[in-house]
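Encoded as structure tokens, here's the structure I'll be asking about.
Note that one protein chain of the assembly has been removed; the remaining protein chains are unaltered in position.
Chains: A and B, in written order; residue numbering restarts at 1 for each.
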Amino acid sequence: MDIALVGTILFGSLVLFMALGIPVGFTMGGISLILGFVFWDGLPSIDGFVLGSYSKTTQAVLTALPLYIFMAAILMYSDLADDLYEVVYRWFGGVRGGLAAGTTFISAVFAAMVGVVSVSTATLGMVARPSMLKRGYDDKLTLGVIMAGGTLGILIPPSIVMIVFASEAEVSAGALFMGGVIPGIVAATLFMIYAYIVCLLNPEKGPAIPKEERFTWKEKFVSLKSVIIPLAVIIVVLGSIYLGVATPTEAGAVGAVGSLVAAGVRRKLTLPNLKNMFLMTAELLGLIFWILIGAVAYARIVSVTGVGQAFAELITGVDLNRWWILIFMIIFFLIIGMFIDTVAALLITAPFFIPALHAMQFDLVWFGIIFVIACCVGNLSPPFGVSLFIMKGVAEDVSIKTIYSAVWPFVVLLLLSMIIVMIFPQLVTWLPEVMRN
Amino acid sequence: GGGGSATTGGNSEGEEVQEEKVYKLRMNSQNAPPTDKESSSYIAQEGFKKMVEERTNGRVEVELYYANQLAGQSESLDALSRGTIDMQVITPVAWADKIPESNWSSIPFGWKTEEDLHYLLRESGLGDLYEEALNEYGIKPLFYYHSSLAGYFSNVRIAEPADMKGVVMNTQGTLKGDFYKKMGAGIANIPFSDYYEGLLRGTVDAVSFPTYAVETYKLGEVAKYLIVPGEVSPAMGLITINQEKWNQLPSDLQDIIMEVSMEIEQQSMVASKKLTDKGINYAKENGVEVVELSDEARKEFVDIAKETYWKAFGETNDRTKKMVEILEANSEK
Partner (left out) sequence: MKSIFIGFNNIVTKINKAMVYITGIFVLFMSIMLTIDVLLRYFLNSPTGWAFDLATWGTGLVGLVLGGYVMSIGKHVRVDFFFEKFSLRVQSIIDMISALFLFLIVFSFVWLGFDYVTHYYNIGAVSTGGTQMPLWVQWLIIPIGGLLIGLQGLSKFIEDIYIIITGKKLYDTDGVTVTGSNSVGSGEVV
């Protein structure tokens, strides 16, 4: 059968059934079983499906997933965000726009602890937003900085998306982690500058706390003690990787135990909390793995039918600069990211993109970071975005329309960060380079 | 699996149109696509494909799927025996959970040179014993390709077994683990994609890998020493085919494929040596200190290997017992 026709059937049926609202994992798995039966010699293709599911779910690289997700769940239910926010409030409350910039800063700190977007967005949405609104901050600005800051959770290490990318592209999760640090800081800095400038131009959007309500230096310093535990967790996770004590996977375990200790110290390890931690871990794990099962099957059908190779040849054969091809890939991904979860989008596009990127000899770690920034955009871009839905969940009084309009400036800033990283690959490679020497 | 399709062969002038069946063989490979055309991996995969297709006048087509695209390493055994794929490129040890005889391919210090390994595989009877085990699983081995000497990329200078004490060695499997533990080494298990970072950060002190990795995988940037010869010298890969699929091929095609297989195996031995030299020279030129084990030191390693891995492997079943006897006899030559 003509390869273009097979490709159309493969991709067309995926889009059709997903658009109808059939879960992503079932769509990919079901299509793969049916098309596998047709194009891959019948029954043996079902063996391939089952064998693939077993090998993917028990793949060594993915051992990191339950560990980092559990860690995120522990941090989520130990109310660390409250104390961290108190620090921001005491230190930056007196500056015009200070709380907005400070919230971004706290988001970045939170991002360095957890690898999932939902946790930072939900916690800060609950903690920071009411306080900022009470201080007269503009609602859109407040929503924007919280969602934008939260999405950095996957760019600043550790990061679940990076672990999944590492598994798909067969690059080192550790290298991706280190490569994400500076781009993450760049993005966070852009957010802070933006928040500050907005408040400078429109003072009513981010008023300073009245003089009489400001904190003394002593009160400011006392609040800093709550930074100790978050810092310790960050140091334990990233430090153990950097110092070679633990592999990136093991660091997830060390981080989870560290967070448990921290939660215990703060007397947050109650049974109801533990139950919530388990529930959150179970939900995220179950849904990621059942997408993975469908995705690995789909990737194999894309391979065995020759569609993937044809696509890679088509792309690399186009008489275009490889940079244009890269840009088209990202645009394509950004469009998919508007409608679907980013991890799912990664798993759907990987069988097409990774071989093409190999063929064009792009550095996959560097691309990985650009890709993760695209995932950050995907989380924010309407109509479908994790951050948007979580924000709506936490801020029930706000309409989804307001949330949509609040994120646009930050989507632009993230795209700007992406362009910066594309132009200056050193931002990704510099830190790992320095750490080597 | 089926996968055959009828196409039109014969001469271009169309006087006589003869229907000839084209056999398509789906070959799944554990390797990333090789780029170096002189590497044994390239010769064994791309070279094999090209030569088979040419010599059968296109009656056999080999479709290559690199990087475990159609089946994971360990699961490829069942995928192959059930016809999900027709051929598989594998390091035998990856199948050891289901065919314990496969552990021979990773046996430490079992042979010294390409000729030595060739003798074991093709003359000593060891290769036949392994073939029996594969046949029981419905699989036919076609040929081995020698893939250059595997040395230790290490940040600790290892000149004798005593130096292994306290070294964190990356290794897989219980048998290998016991071999290193016996020398006082600690073991770690990190995936291949993390070797570079693992050596860089010191999570592991040493990994065992073919020498060509100094250049292609840049391990030379993060390892101070390259210790040769390492535990398997040379390392090898195996190209296998589903037995039923093989039986479906007309005997003239079988003959051609076997002939090509033997030629490629010979070519790979030459390439393997070149690759070893290339790797070692590259290491020297790029500031990696090459430590060559003395005969005495190697002998000590062999003795420890015999007490641990060889012994445990030999105790697995009757076949492995015979395999170890052959290895013992060969090592005392």
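Rule of thumb we're sticking to: a contact is a pair of C-beta atoms (placed from the backbone, for glycine too) under 8 Å apart; a residue touches a chain by one contact, two chains touch by 3 or more.
Keep in mind the model is a prediction, meaning the values are calculated, not measured.
Q: Touching the absent chain in the whole complex: find that residue among A:Leu5, A:Leu279, A:Ile331 or A:Ile419.
A: Answering carefully, the residue with contact to the hidden chain is A:Leu279.
Q: Can you work out which residue in A:Leu176, A:Ile293, A:Ala406 or A:Leu431 touches the chain that's missing from view?
A: Checking the options A:Leu176, A:Ile293, A:Ala406 or A:Leu431, the one contacting the hidden chain is A:Ile293.
Q: Quickly run down the residues of subunit A that touch the omitted chain.
A: Output for subunit A: 17-27, 29-31, 33-34, 46-47, 49-50, 53-54, 57-60, 62-63, 65-67, 70-71, 76-77, 115-118, 122-123, 126, 153-154, 160-161, 240, 245-246, 249-250, 252-254, 256-257, 260, 274, 276-294, 339-344, 379, 383-384, 386, 389-390, 392-393.
Q: Could you list which residues of subunit B touch the chain missing from the display?
A: Its contact residues with the unshown chain are 78, 96-98, 100, 103, 166, 168, 172-175, 177, 181, 184-189.
Keep this in mind: only the chains that are shown with their structure count from here on.
Q: With chain centres taken as the means of their Cα atoms, state the distance from subunit A to subunit B in Å.
A: One centre to the other, that is 38 Å.
Q: What residues on subunit A touch subunit B, complex-wise?
A: Result: residues 40-42, 44-45, 47-48, 51-52, 54-56, 59-61, 166, 170-175, 241-248, 299-300, 303-304, 358, 435-436 of subunit A touch subunit B.
Q: Which part of subunit B faces subunit A closely enough to touch in the complex?
A: It comes out as residues 1-3, 26, 32-33, 65, 67, 69-75, 78-79, 82-85, 188-194, 196-198, 200-203, 221-222.
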